[in-house]
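For reference, the structure discussed in these notes is given below.
Only a single protein chain was left out; the remaining protein chains are all shown in position.
Naming follows writing order (A and B), and every chain is counted from residue 1.
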Amino acid sequence: MIERIIIAGSGGQGVMLLGKVLAQTAMLEGKQVTWFPAYGPEVRGGTSHCMVTISDQEIGSPYITRADTLIILNNPSLERFKGMISSKGLLILNSSLAKIDADTKIKILQFPFTDIAIKLGNIKVANMVALGYYAQVKKIIKVKNILKVFKSIAPAGNLKILEVNQQALEEGARLNHG
Amino acid sequence: MVKAKILISGNEAIAQGAIQAGCSFYAGYPITPQNEIIAYMAKQMPKKGVFIQAESELAAINMVYGASAAGVRAMTSSSSPGISLKQEGISYIAGARLPAVIVNIMRGGPGLGNIAPAQSDYFQATRGGGHGDYHLIVLAPGSVQEAYDLTQLSFDLADKYRIPVMILGDGILGQMMEPVRLSVLGSRCSGKHQVPSTQHLKDWALTGCKGRKPNIVKSFFLREGALEEANLKLQRNYEIIRKKEERFECLFTSDAKVILVAYGTMARIAKSAISQLRSAGKKVGLIRPVSLWPFPQKPFNLKNKNVKYLVLEMSYGQMLEDVKLAVCGRQRIEFLGRSGGGVPNEQQIIDKIRIISEKS
Partner (left out) sequence: MEKTFKRCQSLYDVPTHYCPGCGHGIAHRLVAEVVDELKIREKTIGIAPVGCAVVAYDYWNFDCSEAAHGRALAVATAIKRVHPQNIVFTYQGDGDLAAIGTNETIHAANRGENLSVVFINNAVYGMTGGQLAPTTLLGQKTSTSIEGREKKAHGFPLKISEMLALLPGVCYIERVSLESPVEVLKAKRAIKQAFENQINNLGFSLVEILSPCPTYWGLTPKESLDWIRDVMRKEFPLGRIK
């Protein structure tokens, strides 16, 4: 098994954190994993992305040229990365902030992650809605293990942050059933 | 569940490896893509240790010179343009026979270049880099775990041989995160991780001359013949290091028709290409030099005249020269390299191997 994921959005949407939580969960499950960020000068605003590779064997290149999964949170990122998806790949799209023509040949699953996050009361957790959805669709990592990772990295004494992220994750995981 | 692994970046692993090895002095100047090292050292340096954000790379390397002269384990880190600035101090450290660890997380050059990963400082690292007849031991980690392990080892080697040791990585290795087991000196790369005793008596260090004759730390030898003597001592030291400190990894070399030669991040990409090629039945192998100086000679001593080498670099052919010297005309050598932010990818490697295989 090897799963190559590119996660992209605008700076501030939490794509780096999404990737790190994904990587940490894979590590927790005993898998091999690499996380590689774009490290350009953007800090806020510009497009931001990271690449996560998960495998049950030694991982070669941490740099992804053909992604098995693209998680895209905004339109500029879609334009930049849609050409990097493999022919059997999956595009998970944040339809709140990105649109794509219906006639593309790749498999696309889209939900309004940002709108869902706003309904949960915190626009910043759109990334975790997307992560929950990814986990449920691809079944590479388990949602319950993501929750464990949350607990290990959440700032101590800030239960509210932990709670809303948990809600976002579970909301995202439910989307598949609905 | 895997026990006691943490997910950290190559830069953080180097910093943590240094602290684990007893590094108690760090001086550096910020430059991308290695800023996580200086930040980590600022935060994690033990209370008894010293962290200084220096006013320049020149000051930083000369502070390392001073700290090492004072007898403690000292490190600095930078990226390509900053390493060019440090060359003065590195030459003095080599000349004064001081141990030190210098980290270069390479970026694109020449000049200010860019901040993309590159391997274009290979010549500078392995040929000394500054003025004079000297070498550094140069170690090139291929994973975050190895970055952690080799950094620890580099302090031991520096003390054992009284020589500056360089950890040579690139932006990808520095920035990427992988699970790391924080053990004391692992042995993840093949070749030998001989662990010299960690506490070498530094009776040459400057501590005040109470109860002994004064110590002098210097690289200036004006008396006729004195500098030649000092140089011969250095050369004898290098000869021992050449014999004892070759490090490398070999993958599928016994049956390979084409052997890729690559280090660091480039070797990771080569491994991806190899796993695709092997599953298609192609006999491709890999030699991954871990010590770039001394450059491993043993793995190139192959009897099969029909083997072809393909050297892969994120540069336009620097390690290539060392491979030519090691192969010494016995087999054919091909090259694929990109630089300035370009990185050869799996497909380009596979295409190149097809072209090579068709040539007879």
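In the analysis below, a residue touches a chain if its C-beta (ideal position, glycine included) is under 8 Å from a C-beta of that chain, and two chains touch if they have at least 3 such contacts.
All values reported here derive from a predicted model rather than from experimental measurement.
Peer 1: May I ask you to name the displayed chains that the omitted chain touches in the full complex?
Peer 2: Looking at the entire complex, the absent chain's contacts are B.
Peer 1: Tell me which of B:Ile6, B:Val50 or B:Leu182 is the one touching the absent chain.
Peer 2: B:Val50
Peer 1: Please identify which residue in B:Gly10, B:Gly28, B:Gly89 or B:Pro299 touches the non-displayed chain.
Peer 2: B:Gly89
Peer 1: Mind pulling the chain B residues that touch the left-out chain?
Peer 2: 24-25, 27, 50, 52, 54-56, 58-60, 62-67, 69-72, 74, 88-89, 92, 96, 206-211, 214-220, 222
Just so it is clear, only the chains that are shown with their structure count from here on.
Peer 1: In whole angstrom, what separates the CA-based centres of chain A and chain B?
Peer 2: Comparing mean C-alpha positions, chain B is 34 Å from chain A.
Peer 1: With touch defined as at the start, can you tell me which chain A residues reach chain B in the complex?
Peer 2: On the chain A side, the touching residues are 20, 23-24, 27-30, 32-37, 39-41, 57-63, 65.
Peer 1: Taking the touch rule as given, give the residues of chain B at its contact with chain A in the complex, in rising order.
Peer 2: Listed in rising order, the residues of chain B that touch chain A are 1-2, 5, 7, 32-33, 115, 171-172, 175-179, 265, 268-275, 343, 345-347.
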